[in-house]
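Removed: one protein chain of the complex. Kept in place: all other protein chains.
So that you can tell them apart, the chains are marked A, B and C in the order they are listed, and the count of residues begins at 1 in each.
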Amino acid sequence: MTNSNAANDVSYLEYQGKYKGLLSWILSTDHKRIGLMYLYSMGVMFSIGVLLGLAMKFELLAPGKTIMSAELYNATFTVHGVIMIFMIVVPGLPAVFGNLMMPIMIGAKDVAFPKLNLMSWYLYVTGVVLVLIALLTGRGLPDTGWTFYAPYSFKTGTNMLPAIFGAFVLGFSSILTGLNFLVTIHRMRCPGLKWSKLPLFVWTLYGTAWIQLLATPVVGITLVLVALERVFGIGVFDPALGGDPVLYQHLFWIYSHPAVYIMILPAMGAISEIIPTFSQKAIFGYKAIIASTMAIAFVGYLVWGHHMYTAGMSGTAQYYFSLLTFIVAIPSAIKVFNWISTMYKGSINVQTPFYWAIAFIFVFMIGGLSGLVLGSLATNIYVHDTAFVVAHFHFIVFGGTGFAFFAAMHYWFPKIFGRMYDKKWANTGLLIFFIGFMTLYSPMFVLGMQGMPRRYYDYLEQFHSGNILSTFGSWILVTGLVIIIVNLIRSARSGPKAEMNPWGSKTLEWTVPSPPPLENFNEIPTYDENEGPYNYK
Amino acid sequence: MYSSEITQASNFVKGVDSTFVLILGIAFFFLIALTVVMLYFVFRYNKKRNPKPTQIEGSVSLEIVWTVIPFILTMVMFYFGWAGYKPMRNAPKDAMEVTVYGRMWNFSFEYGNGMRTDTLYLPKDKPVKLNLKALDVIHSLYIPAFRVKQDMVPGMKNNTMWFKPQREGEFELFCAEYCGLQHSYMYTSVVVMPDSAFNNWYSDTAQVVASANVESPAVSGRRIMQNIGCFACHSTDGSKLVGPSFKGIWGHTQLVQTGREEREIIVDEDYIRKSVYDPNADIADGFNKGLMLSYEGQLSDEDVNLIIEYLKTLK
Amino acid sequence: MSEEKNHIVPYRVYILVLLALIALTFSSIGITSIELREYTVAAALIFASIKSFLVLTYFMHLKYDKPYIRAMVGFVFAIFVVVIIITFLDYLYRT
Partner (left out) sequence: MEETLHDGHGHYDAEASKIGMWLFIFTELLLFGGLFIIYSVYRFLNPDAFHLAAGELDVTVGATNTVILLVSSMTIAMSTSALRYKNKKLTLGLIGITLLLALGFLINKYFEWGLKFEHGIWPGSEHLVNDMSQGEILFFGLYFVMTGLHALHIIIGMVIMSVAAVRILKGTVYAERAAMLDNAGLYWHLVDLIWIFLFPLFYLIT
């Protein structure tokens, strides 16, 4: 298909097809426009999530009531958790950067099913709207925590149904994105781009897509059952009718543990692109990184029970889950070692994305290593459901996925918008953000060890100092965040024009103009024997 | 760390804390070592210092090394974690048994002699086995100083935990599983006392229960309500918590929902009795159904009479 | 794609498969009506597995598809079985 059409003379940002204005976006099946639409809708939700997080920290500034009632606090962490997990970090990198970059990285003009891709976005928005409906209508905000544990989730008098249904629809959106990516990666790689030459980001999307496909339906049906339980009282998880609440937890975590790897794998993929680019050096242990990606995806499916050590499982199950939890930590360790080795004898060009990448490695290590404390039975019993867990997952979810998201944002920004951001402001923002992050979450480890349970609206006096420090950190963090985001928004509008390949990278997306034309390539590229995504010779 | 202040408050502290220290040690070693190496590389192989990169594709022997070493370390951590946890599973046969009821949002403890308290009193150095009974949703009994935690799952068989307190004093006991509105107020304490003091207390209070009528009925009523936790949901000062306030409740007219129909009733003995034994039959206007559970089998007729006497006094 | 055209499955194959499936259905009804106690479940599941194998290979064309599709299907069933087994590590050993 070499009909070099007019469409390819302008970038995807300017192209006007059948429709104009807003319609040309929300009816577009172009993977890049869909990616941007995800970015913007997530940006909105993310701001809400951050504000809720800040509100919680404000409440925890002092014991007793500070700014909100207990009822509101419970709703706040529920909505905060649901937004952050189901709307930001689970779809996050795949839906935004997977859509924006993956087809170009494999030399394709679009994903395999563009219409389905657009439909996934609509489902995403529908899910968001449903959750918002849960907030705005009915009496009582949803207040179960993002885990919807039975039997509380069908006992509480609050407006759970729309929220549960929203989470279900969001899951469906995520499944369809995964399906689309799998077919695209299988069928649409350009000639010569063998599996053994795929960029690592694409590999992680591939692994992620499988988890999305195989894990999400389980939580889907579980949520449907909770809804049916509320409406009809069918008695699947209700102990009064013979059900077993622990079975609910099994099913929930069969999805939600793999989901944490849905969050982290693409983040690791993005880091695996950034480090070789700025080191100007082949990635160390390409095959080992792929193997560890697949190992995480696979073994990650089998360790869900480590969230339930205290729930009354059998000793056999506890033994097994603890053992496998430790095994699944090894592939992550392999990745860290490979990233650091890639820097060895490189020629490192320290730019903003690279700063983000090393900050990522640092906080990811803290998050991951604290995961080991949680994976071990004796210590988990002690700190389970305390602030220690909250610290663990903020370090690894927000420190891992969030930092990688910003790393990817600063890395692909010139490609996406065709403009460059102000590097000084970007670095300043990062520094403040990082300091705030450490101040916000480190004290929570200590609070957990002192025994402060999580989801606590009020606390005893001995937990006060840790909470003050932590709240203080949240203000620093947000200052940094505002600097970063304002800088990005301003630069997307009026930054200096970016070159085609500002970082000297070797993957395919840097061989097309910035921003890319509508159909990406005039002619589908071909890879020959000696080329590779990290061939910096 | 917290543990240093109250070392060995229970027989499990040692196993848990040594595992903690082991894992933290390994973690800090890797965190610091890797961070230092990473920063050194960034500095040493900076573009300015090292303009030409050396291409290295990988190294099989290194990959094996850094797979095997973490594997061994994780297995060590796993082993200590399991070894520290295993004793928590098997309570000794001679352990003293206490039944714990968890409900929204308080704990109550029932001893062998039928006595009920809202605080857990225990003798030092005697193993104790707690039989956990959750009455509504999942709660979790957590005593940080003892390093123990166990979810209380409604309907679950053999829901137990055990430990041996080894230090006198008062320790916090929290509910660690989110259980609704007042989850963060669902805490009480464990009081560990020397054997003799415990025995005194144990027989002493039993006497008070037996001769409860020595106190004025209203005072006993209040104590019963305190112990069983009515005040988690009902205030006596007119403020609205989960349930209606008890202030001025006696004899006042109340709008209630019975089935589908609304009607007005006057709060009398029968109504209060019914509210305690079958709370969902009449729902006070403006409150949710299903939150208050029946106290059938937990409060005797006698107890309810005392409660009524107390409620009468709340003008 | 040309390869696809070569594989028009003759009607006869489908009819034979159907007959086999119906026969299996009735034998599974037969076998479960005898008293086998705990083996009843096993017997019924074995028959169901054979039937689903037939449906997958012939009706769903796995026999004529590329091997990687077969591998994926096998993988998905395997992971499901593993998840069930792990869940039962809890329920089988509860005290």
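Quick notes on this structure:
Heads up, the rule we're going with is that a contact is a pair of C-beta atoms (placed from the backbone, for glycine too) under 8 Å apart; a residue touches a chain by one contact, two chains touch by 3 or more.
Everything numeric here is computed off the predicted structure, so don't read it as measured data.
Considering the complete complex, the chain that is not shown touches A, C. Note that of A:Met56, A:Leu193, A:Leu251 or A:Ile348, the residue touching the chain absent from this view is A:Leu251. Listed residues A:Ser11, A:Thr29 or A:Asn501: the one in touch with the omitted chain is A:Thr29. Residues of chain A that touch the chain left out of view are 1, 29, 109-110, 112-116, 119, 175, 178-180, 182-183, 186-188, 213-218, 220-222, 225, 228, 232-236, 241-244, 247, 250-251, 254.
Where chain C meets the chain that is not shown, the touching residues are 1, 4-5, 8-11, 14-15, 17-18, 21-22, 25-26, 28-29, 32, 40-41, 44-45, 47-48, 51-52, 55-56, 58-61, 65-66, 69, 72-73, 76-77, 80, 83-84, 87-88, 91-92.
Here is the rule we use: only the chains that are shown with their structure count from here on.
Each chain gets a centre from the mean of its Cα atoms; for chain A and chain C, those two points are 37 Å apart.
Annotation for chain B: no residues touch two or more other chains. Shared interface positions of chain A, i.e. residues touching 2 or more other chains, are given as 246, 312, 315. Of all residues in chain B, those touching chain A in their complex are 1-2, 12, 15-16, 19-20, 23-24, 26-27, 30-31, 34-35, 37-39, 41-42, 45-47, 50-59, 62-63, 66-67, 70-71, 74-75, 77-78, 80-86, 88-89, 136-138, 140, 142, 144-145, 147-151, 153-156, 159, 172, 174-185, 187, 288-291. Across the interface of their complex, chain C is touched by residues 214, 246, 250, 254, 301-302, 305, 312-317, 320 of chain A.
Across the complex, chain A meets chain B through its residues 70-71, 74, 143-145, 149, 151-152, 155-157, 239-240, 242-246, 279-282, 284-288, 310-312, 315, 318-319, 322-323, 326-327, 329-330, 333-334, 336-338, 340-341, 343-350, 358, 361-362, 365-366, 369-370, 372-373, 375-382, 384-386, 449-451, 453-460, 536-537.
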